[in-house]
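Remarks on the structure that follows.
Only one protein chain is missing from this complex, and each of the others stays in its spot.
Up next, subunit A:
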Amino acid sequence: MSLTKTERTIIVSMWAKISTQVDTIGTETLERLFLSYPQTKTYFPHFDLHPGSAQLRAHGSKVVAAVGDAVKSIDNIGAALSKLSELHAYILRVDPVNFKLLSHCLLVTLAARFPADFTAEAHAAWDKFLSVVSSVLTEKYR
């Protein structure tokens, strides 16, 4: 699965808006994840997951920044996320099913914040893009 030119244009242009709210988007995405899919909290026993927690904010920013890295290297996401891919394969070992859950929560966050931009076409482009990112992050699992 690879992104068409149109899809890349949509992602990159929306990112310009998104990048101004990186911190809050990250936090909101994780809040949505932990509330809708409580089992995902099992990966964070060492975290304070209460809304407003500094750890939640920091981690949310990290996640969205990584998505930003993928956007900036949208022609070669594999290379951009290579280290993260290794991290997830050998250290974090998050079950692959969770990437879909996180992707969905990020999509919902974007849809809520940028309703006018989130056309059907944009929705499709983002869903595909996050699917590609998820594939990259799990490609070294076995």
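Convention: a residue touches a chain if its C-beta (ideal position, glycine included) is under 8 Å from a C-beta of that chain, and two chains touch if they have at least 3 such contacts; residues count from 1.
To be clear about the criterion, contacts and distances are computed from a predicted model.
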Select, from "ATP synthase membrane subunit j", "6-phosphofructo-2-kinase/fructose-2,6-bisphosphatase 4-like", "VANG1 protein" or "Hemoglobin subunit gamma", the UniProt-recorded name of the complex's unshown chain. "Hemoglobin subunit gamma"
Among A:Ile25, A:Ile77, A:Val94 or A:Leu107, single out the residue that touches the unshown chain. A:Leu107
So that we can see where the missing chain sits, which residues of subunit A does it touch? 28, 31-32, 35-37, 104, 107-109, 111-113, 115, 118-121, 123-124, 127
